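Input: a single structure, listed below in structure tokens.
Here the complex is missing a single protein chain, while all its other protein chains stay put.
By written order: A, B and C. Residues from 1 in each chain.
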Amino acid sequence: MKVKNPYLPIPAVVKRAYIETTDHMLRTLELKFLKEEDAQAFHFIPGQFCELSIFGKGEAPFGIASSPTEDGRLTFTINKAGVVTTALHHIEEGSEIGIRGPLGNGYPMELFKGKNLLVIGGGFAFTTLRSLITYFLHPANRSQVNQITVIYGARMPGLLLYKEELNSWQKREDIHLVVTVDWGDKDWKGKVGLVPNVLEELAPSSENTIAVICGPPMMIKFTLPKLVALQFPDERIYTSLERRMKCGIGKCGRCNIGHLYVCKDGPVFNYAQLKNLPRDD
Amino acid sequence: MMEDHWEPKILAFLCNWCSYAGADLAGTSRIQYPPNIRVIRVPCSGRINPLFILKALQSGIDGVLVSGCHPGDCHYLSGNYVGRRKSVTLKRFLEYLGIEEGRIQFSWVSAAEGGKFAQVVSEMVEKIKGLGPNTRFSTTLFS
Amino acid sequence: MIQEKIREIAKDLLRTKKVDLVIGFGEWTLPLRTTPLFIRTPEGADHLVWNSFCENNLAVYLHKFNQFKVGVVVKGCDARSIVALTLEKRFKRDQLFLIGVPCQRMVDRRKVKRAVQGEILHAFEEGDQIFLEGEEFKTTLRRDQFFYSSCQTCIHRTPLHTDVLMGDPVEESPLTEILPEVKAFEEKSPEGRWDYFKKEVSRCIRCYACREVCPMCYCEECFVDSSNPKWIERGQLPSDLMFYHIVRAYHQTGRCSGCGACERACPMEIRLTYLTQKLNQEVKDLFNFETGIDLEASPPLSTFRMDDHQDFIK
Partner (left out) sequence: MKWKLEKKDFQKFLQGLMEDYDLFAPVKLTEGVSEFKKINQPEEVYLNQLFTQKPAKEVFFPQSEVMFHYEKRGGQTQTISLEEIERERILLGAKPCEIKAISIIEKVFMSGESIDVYFLEKRRKTIIMGLACNHPLSTCFCTSTGGSPFLREGSDLFLIDLGESFLMEGITGKGLSFQENKFLKEPSEEDLNTAQLIESKAFQKVDSSVPVEGIEKRLDLMMESTFWNRVHEKCVGCRICTYLCPTCHCFDMVDEGGPQRGQRVRNWDSCLSPLYSLETSGHNPRPTGRERTRQRIMHKFNYYPKIYGQVACVGCGRCILYCPVHFDIRKAILWTSPKRPKKYEERSSS
């Protein structure tokens, strides 16, 4: 029997592409598989990622920003930093792209059932959190979790992702969204303050609640103690890790933390797991 | 590539202030010279990184010409003097390794020397034609 | 005894806290070899040794310890690297305490191994003799038959600009004027030279040991690792291997002390010193410059003279 080659990218096209932020560093790509059978075979859960290929430039991993509840919509938000991400910023609508995935474990959706959800995001790490929130906001899934509370922070208003969506969430009753920025501008009417402080102020109950936190290392470093102060146990705090990755399937090395591979055993871990891992950061 | 149809490809790094203007003058004065050169304008002949020359040769270029201002005329006062030292050591080293003498050449061409530029290019093309295609160091992997 | 003197100096430096650590050579598990040691206590200094197998250029470690005061055991070539690095402002000379050892030339362990049948299990030297012992043999070799070729052409064996010299200076004359490899190479036709060079580097496995052991290779990002621009591919294509070796050698122009560490490090035994030695020779001919001799002279490629050679320019 022929074994599937996990290194071959599946062909797709860029259906839509748009800049998200005023600094032009974040761009969202909406992709579509070229072949219907590939689209049919692609099943993912929030928190998983894909390797995107630009032929001639290479491959890089990106968290999936869309939710499986969005009728096959597949989006990624890309931070311009290196060779591949720069190419992904220059690629035009209608251009070809290669996809490998979905990769990684994703969020443990089963464990979230019947719980309150506290989602804390900072900067462009909000992508997979958007996927998670959108999943549970879907009418078919909304009853799976109780309250949904979201704290999302960016450095400046212009750097917030998915603004229209944030606006629509603000208006909904079934989600409590707090958007905050480090520095406001003259048009900013919302909250100004760092995410850890906003969390402290908001002081959500940890009872029957799962916290999911994603953001820059500094934000995580200062937010974790606040969660601990709110009596969140380590096994109910989830995060998604980033590492340099190549193969995405646990073969090439490099992304390991101790004996776990971020690409294969992660990227989602809870803090009880992380505490047992050797520190290598 | 058929041997008898072969025309050498020559890459010329010309300094912005003298040699590029010299090439321009050759053109506007309608002085004839062979069309085998591709020009890359650089700020100064001292700007030439030896990697540029090697990359050109590896990519299948048959000859590399570096041309700058005459001694004393450098727009940046001493760029061409520093470049001169790099040039001589690199040239000698590559020839020591076995790259044919003449694959890389150097010249001083001022903005007023359109005729000299044409002559340098003509002579170089002849020389490279004599050497034949650059096979020692070129790799054609993918276009 | 040089070894005793080195230990004494090192002890004194550490006891009086003139330095934070002393980098020198120590015995380790294999015969015909030593290993770099990093000594931080006066007692530790008893592990320092000196013999014909102190082949590493310890200047390479000074980048790592540029925040410290370091005592370092140096041969002639190592000291020249340090002068070159000081000129490039990698560290301040007063951070260093150079324990100079007039070098009796180092012994090429590979040549020795090839001179006997079977694995050498023990080796020691006395005077001009090397005593070797294996499971089924015992033999004595003459030290002077087995020098590294880079050591044969070495002129300045007595380290210059050191803080202290262990023993009397040795005479400044090379065993051979031109490296035999350079001579043999030059005698070939251009085509023959290119073929030889290509064949040698075709064994390269891109471990970059030649780069990593060289004190002068300290770029933040080496051109081979740069992805933007990407100068060469990462694979085993012959032209990429040649590209790497041409540029690695050429980057040493006017900076190479001729220590030969690159060639010794190569697990595939690729000849490398015929490249750098030739460049040294050119720099001497063209600019009358020798690396690591003069503490004031600018590196030759970062300066110029009005009357530099220019016959080659049209």
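We take it that a residue touches a chain if its C-beta (ideal position, glycine included) is under 8 Å from a C-beta of that chain, and two chains touch if they have at least 3 such contacts.
Bear in mind that the values here come from a model prediction, so they are computed numbers and not experimental data.
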item	value
Chain not shown: contacting residue from C:Ile9, C:Leu87 or C:Val213	C:Val213
Residue among A:Ala81, A:Leu111 or A:Ala272 touching the omitted chain	A:Ala81
Absent chain, residues of chain A that touch it	3-9, 11, 34, 54-60, 81-82, 85, 96, 98, 217, 242-244, 246-247, 249-254, 256-259, 264, 278-281
Contact footprint on chain C, counting only the chain that is left out	26, 28-30, 33-41, 43-44, 47, 56, 60-61, 64, 110, 114, 119, 121, 203, 205-209, 211-213, 225, 233-236, 261, 264-265, 267-269
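By our rule, only the chains that are shown with their structure count from here on.
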item	value
Touch-based graph of the chains, sorted into line, ring, star, complete or other	line
Centroid spacing, where centroids are CA-atom means, of chain B and chain C in whole angstrom	36
Interfacial residue positions of chain A with respect to chain C in the complex	82-83
Residue ranges of chain C in contact with chain B within the complex	185-186, 188, 190-197, 223, 231-233, 237-240, 242-243, 246-247, 249-250, 253-254, 275, 278-279, 282-283, 286-287, 300-306, 308-310, 312-314
Complex interface listing, chain C residues touching chain A	227-228
